[in-house]
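Structure below; questions to follow.
Partial view: only certain chains, each at its native spot in the assembly.
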Amino acid sequence: MTLIKFIEIMAILVGAFSGFIEARRKRMDLVGVFTVAFIAAFGGGTLRDILLDRRPLFWVIHQEYAILIFVLALVASPLIRTLRQIVSERLIVIADAVGLGLFSIAGTSAALDANMPIFIASMMGVITGIFGGVLRDIVCNEVPMVFRDGKPYAICAFLGNWMFLLMGKYGVEHDFALWSSALLISGLRLITWKFDLRMGR
Amino acid sequence: MTLIKFIEIMAILVGAFSGFIEARRKRMDLVGVFTVAFIAAFGGGTLRDILLDRRPLFWVIHQEYAILIFVLALVASPLIRTLRQIVSERLIVIADAVGLGLFSIAGTSAALDANMPIFIASMMGVITGIFGGVLRDIVCNEVPMVFRDGKPYAICAFLGNWMFLLMGKYGVEHDFALWSSALLISGLRLITWKFDLRMGR
């Protein structure tokens, strides 16, 4: 398994995990747990692809991820409390930060491939990174967390996307631009988490 | 009128009816009643078609259904209490179960036509069957009923979709596979309703 595949799986699992927890908190049944986990994991990329009119969707090509979440929903429901005790919050935040970086830059890159103008491309990257959580919260009948907790989660993605876009504009080698920008997002996210930085309201 | 057309209309009416009731419970006005009924009736198929990138949408080709719901919304609002007394719950559950079977298999079949992998096709069938109600509940600011009541509604659709997919794989004649699978879903739904079966949480 390549590194990128490993990161991808970890990021999807963290997204799904956030869905499991939210769905259980709302006392949902198996159908709700699976659906909310699925939406949390794939909602951002799906919305981006619908806006860009890209098909087939990521999870349609890789049905193994849908099956993975399905199996996890079957076994995870009774185990979720145990899992939360075993898996430290630190690990979840790190995996989530890595996923945020990777998926945001992937979203920005996909938008550029679809000839989006530069500001729209940066927005598409942020949508990819955060709308899984937004749609999860809407389905769970909550005001989306990322819109109200004042943590600079989306801002980290936005800044990294712009670094990626500017590097592209100034001819920086594509792979280096991609990885360093994703790393910037993950790093910013971890720093703001570590020091519990908040935006003013 | 053919049998399939009759079933289609009944299933759409039952979907719209669930929207009327929910919208009235939220004290919505005429615009809300129509929109929620429309979403309840067509939301699942519309979401499936957007995910599959299929156009034109079902209700675009058959505008007579949109007009029907519009007229019903105009006349039904004052009559909804009377209607609920006349129409027995048994009749509603039966019509809904028949609709669930028909639309789930139609959704699975449409996904196969669009070359979806098998697990995704089974999901698309369930989405077609249940997301009208999910979107109805989201617009009405509720946690979707189908995610929290523990009744095996989506599970019935899921099992029937797999019977349909496996019959297709093993060369069973298409029409027979379609009707027997739809019948299985409707039957399972009615049995689980009759005995009030619930999933564990």
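Each chain gets a letter, A and B, in the order it is written, and its residues are counted from 1.
The criterion applied here is as follows: a residue touches a chain if its C-beta (ideal position, glycine included) is under 8 Å from a C-beta of that chain, and two chains touch if they have at least 3 such contacts.
Because the structure is a prediction, the values reported are computed rather than measured.
Participant: Let me spell it out: one sequence, repeated, and 2 copies placed. What is the copy number of the whole complex?
Facilitator: The whole assembly in this structure file has 3 copies of the sequence.
Simple rule for what comes next: only the chains that are shown with their structure count from here on.
Participant: How many angstrom lie between the CA centroids of subunit A and subunit B, rounded to a whole number?
Facilitator: 31
Participant: Quick check: in the complex, which residue numbers of subunit B touch subunit A?
Facilitator: Residues in contact with subunit A: 50-53, 116-120, 123, 130, 134, 138, 141-144, 146-150, 153-155, 199, 201.
Participant: Within the complex, which stretch of subunit A touches subunit B?
Facilitator: 23, 26-32, 35-36, 46, 50, 53, 55, 57, 59-60, 63, 66-67, 70, 77, 138-141
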